[in-house]
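Shown below is the structure under consideration.
All protein chains but one are shown at their positions in the complex.
Residue numbering begins at 1 within each chain, and the chains themselves are lettered A and B in the order written.
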Amino acid sequence: MNDLKKTLTPAFIALAIAFAIASVVLLVSGHSPLTAYRAMWKNFATLDGVVTSINVGARYYIAAIAIAVALKMNLFNIGTNGQYQLGAMFGAVVGAAVKLPAPLHVALTLSVAFAAGAVWAALVAVLHNTRNVHPVVAAIMLNGVASSVITYLMQSTWTNFKNPALKEYGSTRPIPRSGQLPVWKIGSSVLQSYVLLAVAVGIGFYLLVYRTRFGFDLRASGGNPGAARSSGVDPKRMVLITLAISGGVAGLIGMGIVLSSNDQLTYGDRFPGALGFTGIGIALLGRNHPAGVAAAAFLWAALDQGARGLVTVNITGEIAVILQGALLFIAVIVYAVWERKFLAATIRDAAARTAAARQEAAAA
Amino acid sequence: MITTLLDRWLSARWQRTVASFLGFVALLAVAGRLFSSRGEDGSGAGLTGSPTVSTALGFAVPVVLAGLGGLVSERAGVINIGLEGMMILGTWGAGFLGWHMGPWGALLGGLIGGLIGGALHALATVTFAVDQTVSGVAINIASLGICRYLSDIFFNGKGNEGDLGTIADSPSVANFGSRASVPFIGDPLQSLEDRHWFLISDLAGVVRGLLVDVAWSSVLLLVLVPVIWYLVWRTPFGLRLRSAGEKPAAAESLGVNVVRTKWIAVVMSGGLSGLGGAWLVLDSLKYQQGMTANRGYLGLAAMIFGNWMPAMLFVGAMLFSFSQSVGFQLGYESRALIGAVGMAFALGTIWTGLRRKVIPTVLMALVSIGTLVFAARNKAINDALIKALPYVLTLVVLAVASKRQRPPAASGVPYIKGHAG
Partner (left out) sequence: MSNLAIELHDIVKRFPGVVANDGVDLKVETGTIHAIIGENGAGKSTLMKTLYGAHQPDEGTITVNGSVKVFRSPKDAIAEGIGMVFQHFMLAENLTVWENVVLGNEPGSPFAINARKARQRITELSLRYGLDVHPDAMISDLGVGQRQRVEILKVLYRGARILILDEPTAVLVPQEVDELFASLRELVAQGATIIFISHKLLEVLSVADAITVIRAGKTVAEVSDPSTVTSRDLAELMVGSELPTPETTGSTVTDHVMLQIAGLDVPATAGGAGVAALAVRGVSLTVRAGEIVGIAGVEGNGQAELLEAIMGVRPIKAGAIGFDGTDITHWSTKQRRESGIGYVPEDRHRDGLVLTFPLWENAALGHQGAAPFSNGPWMNAAGSRAFTRQVIEDFDVRTPGTDVAALALSGGNQQKLIVGREMLTNPKVLIAAHPTRGIDVGAQAAVWDSMRDARAKGLGILLVSADLEELIGLSDRLLVLFHGELVAELDPLHITSAELGSYMTGAKVTTSA
């Protein structure tokens, strides 16, 4: 209970400050914050609003977990943007090309997406391990290369397919029925089973990081690289495996869009391009913890959803982006301050309890 | 024998600089003649043509400015991944003030936008000791939203008929009217360049591209390269700044206000990056969403390539922007550039081969053969791949250069006051 309070308090402080900032921005631009928030709430708090937030939140969640895995060892995988696009494209191409029974078909498609992301992220690790190239810079360059590679591959005949339904866009062939992830109709809304994939990724993340030897090595490498190395962890191998896992998970970010019948079922020009960066924000907001990230992902998606209601009151929806940005920036500050305060308290507390124990021992 | 002679001659810095410059031009000249298919229809500027070099110099400016920003910040011990976001804020500021006040306003607006971004980073990393990479990334993400919101309010539907802003663009911004040239050399250089004499015309083209008909915004901002060098390596403030990045506890124990020094450095870093954004606005004649296109990160790459020193940082930015500029010419110049890279690796193979380093020699030979064959077999190179060329080249250059780099010792370490001793 106490632990939960310790974790949640800074998040709420950050949230309050962020809303305060957004309110000031709204006031300055001549709008009533109350009207804005009411309109946002109204657009979110419907069945469709919630289901959409869950669908979108699931994809944000996977995007954030991809970042969080690497951040556990203080590695910034800023290249998830390129990794998930490559994953989605290769997944979509392979998924449309093969004929297999349903579960195998889906499994193959997801594996291809995972592998494409993993390989692309592993390139960053190789450049870092062998040539000492800064991983953030390498990943950004590879994002640039990835978009060129995708453009190039999408020009060739084996990927490009003029979908008659979407004449003006280039895209891959649509995924056949056996390759799709099931969707469930709830009233007029559609819930994607991709959400279950997100749950599985979250559980897998938790077990891997907090329960296994690999996770121990991972966290030790993040906590103190020198000590991890002295304890027998090979840092280069760790960087390679961790980035590959991170990139693989990133490869799954777009698969809800590619594999759900209420969504695009293809990879193409209309595919969203910046989910990777959103994932970074959410991972930081959720403090890299599987539950925290889940809350942050849902919140982020809910803000997106709410923002679409702002047109009804003549306010620009971009206020949600301001809100998200401010929240992120304030949160990292509040978390850092809170953590230091918490550490100081831990040290004080430990010293006091040790002293008390010693006195007791002396008295006895 | 040959290597010792070479080593001896190359030991003086200015000789090394001149030799590298001449060598580079010669390489491009040869590659241009071997691989360019420009002769077939006569169009295109050529690798060493003054338009190519001139464009490259311009493209380098925002990368150099971001790189200088990174340098000032990291020399003071603060990693600045947020340069991209600061540049984005700079482009918006430049778009806004440039639209209202002209080119000087654009520079001022870029500066202010960047300073604000820098101040945010300083607040988080210096005052609150937030992880520096985390703060930088947060600024990059937040700046996108801030600019979109501001554009919606200040640009969307504003401006004159036919020149209306949108949520993604500002109304037009005027650039400086004239361009700058070193006097009296333009015409002679041009006539030399037009002769198509091997090497001499190439050299004339490169020099003309660098010194004649340069945008005033480029001139004004590139002056900052020596200015920053002087500030960081020749003034008391610079010494304090460097000590804050190397051993802040030592600086504090001598009464230096480390927190203030870092604040100034990080804010300044943002301002420099924002000025880079202003250049982009002046070049495109308006603010456009996404116009920074990762130049903040490229600046970091240039800084790393330059080993945290301004002059080499400039060279790194030029290498990148040159390949970008070549990509803006028609496809066959990119082919020549790829050929030049292959030849550079061939030279590298000889260099390491003479020093009997087996593995680098074999690796370089493979890369060299691969790129040369690619350049020889492809007459025109696909547009999509040309776009990747600057990124690939940056990676290659970093992969070659990064091994020997030495970042400031305390870079990335959050500093909390009162820990002297």
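The rule is simple: contacts are C-beta pairs under 8 Å (C-beta built on N, C-alpha and C of every residue); 3 or more make two chains touch, one makes a residue touch a chain.
Just so it is clear, the model here is predicted, and its values are computed rather than measured.
Engineer: Determine which one of A:Val51, A:Ile175 or A:Ala228 touches the chain that has been left out.
Structural biologist: From the options A:Val51, A:Ile175 or A:Ala228, the contact with the absent chain belongs to A:Ala228.
Engineer: What residue numbers in chain B mark contact with the hidden partner chain?
Structural biologist: Contacting residues on chain B, toward the hidden partner: 234-237, 239-240, 242-243, 246-247, 249-256, 403-404, 406, 408-409, 418, 420-421.
Engineer: Name, in rising order, the residues on chain A that touch the hidden chain in the full complex.
Structural biologist: Touch with the absent chain occurs at residues 211-217, 219-220, 223-224, 226-234, 343-344, 346-355, 357-358.
Following the convention adopted for this analysis, only the chains that are shown with their structure count from here on.
Engineer: Can you work out the whole-Å distance between the CA centroids of chain A and chain B?
Structural biologist: Distance between chain centres, rounded to whole Å: 31 Å.
Engineer: Mind listing the chain A positions that touch chain B in their complex?
Structural biologist: It comes out as residues 25, 29, 76, 78, 127, 131-134, 136-138, 140-145, 147-149, 151-152, 155, 277-278, 280-281, 284, 316, 318-319, 321-322, 324-326, 328-329, 332-333, 335-337, 340.
Engineer: Which residues of chain B touch chain A in their complex?
Structural biologist: Residues in contact with chain A: 81, 120, 123-124, 128-131, 133-135, 137-146, 148-149, 152-153, 167, 294, 297-298, 300-301, 304, 382, 384-385, 387-388, 390-392, 394-395, 398-400, 402-403, 405.
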